[in-house]
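Of the protein chains in this complex, one is absent; all others appear in place.
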Amino acid sequence: KEFNKYPMSLEEYKRYGRQMIVEDTGGVEGQLKLRNSKVLVVGAGGLGCPALPYLAGAGIGHIGIVDNDVVDTSNLHRQVLHNSNKVGMLKCESAKQVLNELNPHVSVETYPIRLDGANAFPIFAKYDYILDCTDTPLTRYLISDVAVNLQKTVVSASGLGTEGQLTILNFKNKGPCYRCFYPVPPSPTSVSSCQEGGVIGPCIGLVGVMMAIEVMKLIMEVYTEESFKPFLTSYSGFPTQSLRTFKMRGRQKTCACCGENPTITRNAIESGEVDYTLFCGSRKYNV
Amino acid sequence: KEFNKYPMSLEEYKRYGRQMIVEDTGGVEGQLKLRNSKVLVVGAGGLGCPALPYLAGAGIGHIGIVDNDVVDTSNLHRQVLHNSNKVGMLKCESAKQVLNELNPHVSVETYPIRLDGANAFPIFAKYDYILDCTDTPLTRYLISDVAVNLQKTVVSASGLGTEGQLTILNFKNKGPCYRCFYPVPPSPTSVSSCQEGGVIGPCIGLVGVMMAIEVMKLIMEVYTEESFKPFLTSYSGFPTQSLRTFKMRGRQKTCACCGENPTITRNAIESGEVDYTLFCGSRKYNV
Amino acid sequence: MVTVKVEFLGGLDVIFDKQRIHMVNVDSSETPTVKDLIDYIVKNMIRNPNDVDVFIENGTIRPGILTLINDTDWELEGGEEYELEDGDVISFTSTLHGG
Partner (left out) sequence: MVTVKVEFLGGLDVIFDKQRIHMVNVDSSETPTVKDLIDYIVKNMIRNPNDVDVFIENGTIRPGILTLINDTDWELEGGEEYELEDGDVISFTSTLHGG
C-alpha cells in the first residue's frame, strides 16, 4: 500500500521531475510506463548512439542493445557515445558502460551477436518495442519480419550523407510493415551503406534522436489506434534543415509477411527457409 | 612542403574519412576548415550536451565551453553528456572529459564563469563562432550584443516542453541580431525557463544537434553572403515531429546594437552601463 | 468577411483552450487587417481576461511573441496594417528561452 502511494523513489522524482511536468508525458503515470517498458535497440552506431542515452535518461526501465561490431576510429565522428579509448571494444558493451553511468535505474542487456533468423526471436520476445538502427536492407527486412511475427511495433530509421528517413512499422500489429512498403528488395548493386556513401555525424544523429522521441510517444500512448496514420518522415540537413512527413499506405493484404496469406512465418524464418542473404542478393552486408 | 602535401595525419584521414566523402563537406579542404575553426559553446546543458560531441567528433579544432553550473541529478534526463558519477562536478569540466576521450585532436578550453558584460569580450574574441545554448533572455541579449560588437556570427537556439527554435544571428556582421528580432525584452513574469516549464530530453536534444549542423555549415561556407536569408526554424516534437522555417526580417537600421546609431557599444556593455539584470527585469536568472 | 487560419505556437495555445490551430472569420467594413484580427482574438478568443496580458502589451502583440504571415515575419509584410486574404495563415509564436 505504501508502495502504491509513492510509486517511485525520491531520487527518481528528482531525476525525472522536469520531464514529468511536461503535460504530454502524462506525469507520474507516464513515467511509470517508461520505467516498465522494454526497448531493444538493434545497432549501436550512428543512429543508436544518440538514441540510447536519451532512452536511458528518460528512464526507460529495460534497454537491450544488439551489436556484434567493435568500435573503430572511423566511427567516432558520428558514433559519439563511444570514444577513442574504446577502439576495439564491443559497441554494445561500450554503450552499456555509458548508460549505466548515466542512469543506474535502468537495466541494460547486451547481445554481441550478428542478428539472424534463428537468434532474433528469443531476443525480440523479451522487449515491447524494437528500434531498427541497422545499416543494411537485409537486417531491415529481418527485423520487420520478426517483429510482425511477434506482434511488436518497430521504430525504423536510416540515414546517409545529409539525409535521413524515419517510420513506424507494424504499429500495434495493425500498421504496415517494411514489406508493405518494399515488397521487392532492392538489388544489392543499388544499395550504398554509410561505409561507401559517407555521412555527416549530426545529420544521422538527429534522426537517432528522433527515434528516441518516437518510442517515447509509443510508450506514453501519444499514438493510439485511432490517431496513428502510417507515415514516413524525411529529413534533409543541407542546405536548409527540413522535415517532411509523407502519408503512407496502410497494411497490405497481399504482404508476404503481415498480409492475409503470409509466407514469412516464424517457422520459415527460424528454419532458414527465408534466406535473407539470398533474398537481398549476394553482396556481403555488415549488420 | 611535405606538410602541405599531407595536411592531415593518417589517423585523421581515417577518423574523418566517412565525413569527408560527403560532397557537401568539401573533402580535405572542408576538413581543414573544421580543424582550423574555433567554436565557443555557452551552456553545457540541454542544448550544449548534444551539440558538443558532434562538434568534437567532426574535428572542429578548438572548442570553448562556458558554464559555471554543476551537474545535478535533475539535469540528467536531458543533459546526457554528463552522468550520475559527475553530480556536483562543473558541467564544463564534465563535458571536457568526454570530448577529450572522444577526440584527442580537439583542444577544449573551459570557462567556469557566469558570463557578464565584463568577462564576455576577452573570451568571445578568441573564437570564430558562438553557440548560444543558454536558458534565459538575459544571456541571449548579452551574447548577441557582444557578438555584434566583436563581429562574430551566433547560432542561437532554445527549447521548452516539446518545442524548439533555432536561428543564426549577426551572420557575417550583415544579418539581424537578437535585438533586431526582439527590440523590447519580454517582461520577466512572462518568461518560463526549463526549470519551471519542463522539457523532454530528446526534444531539446534534437535542437542541440541542429545547432552543430548549422555551425558546420557556417564553417564549410554552405551559407554565403549571397545565399544566406535570415530565418527562424521552429521544431515541434508532438504529436508529429515537424520543422518549419520562417523567413525573418533583416538587420534593422533602428537596432540599438547593430543599427546605424548603436547605443549598445562595447564600452557601454563592459562598463556596466547596459545593465542586463535591470534590462530584463528583476527576476533572478540562472545562466 | 475573410477566413484565415490562426496558429498559437511556442506554448501560446495554453490561453486558447490548448488548441494550436483555429479557423477564424474576421468581419470588417473595410478589408480587415492583422490589427483587426488581433482585436478579434482579444475580444472573442481569450476566455480568461487575465490572459490578455500574455498576448497583448501596450496595445500591440507582447514583446517576445513573433507574428508570422504565411511563414514570413510580419515586419516584412507591413506589420499590423497587412490586409488579410482568404486562406492566409497567421501564426503567433512565443519565443522560447530554455536550454
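Order of writing sets the labels: A, B and C. Residues in every chain begin at 1.
One rule holds for everything that comes next: contacts are C-beta pairs under 8 Å (C-beta built on N, C-alpha and C of every residue); 3 or more make two chains touch, one makes a residue touch a chain.
In this text the structure is predicted, and so the values were computed from the model without any measurement.
Note on the chain not shown: across the whole complex it touches A. Only one of the listed residues, A:30, A:59, A:164 or A:237, touches the absent chain: A:164.
Within the complete assembly, residues 43, 45-48, 132-137, 140, 157-161, 163-165, 181-187, 190-194, 197, 199, 204, 232, 234, 236, 244-249 of subunit A touch the chain that is not shown.
Basically, only the chains that are shown with their structure count from here on.
Not a single residue in subunit C touches at least two other chains.
For subunit A, the set of residues touching two or more other chains is empty.
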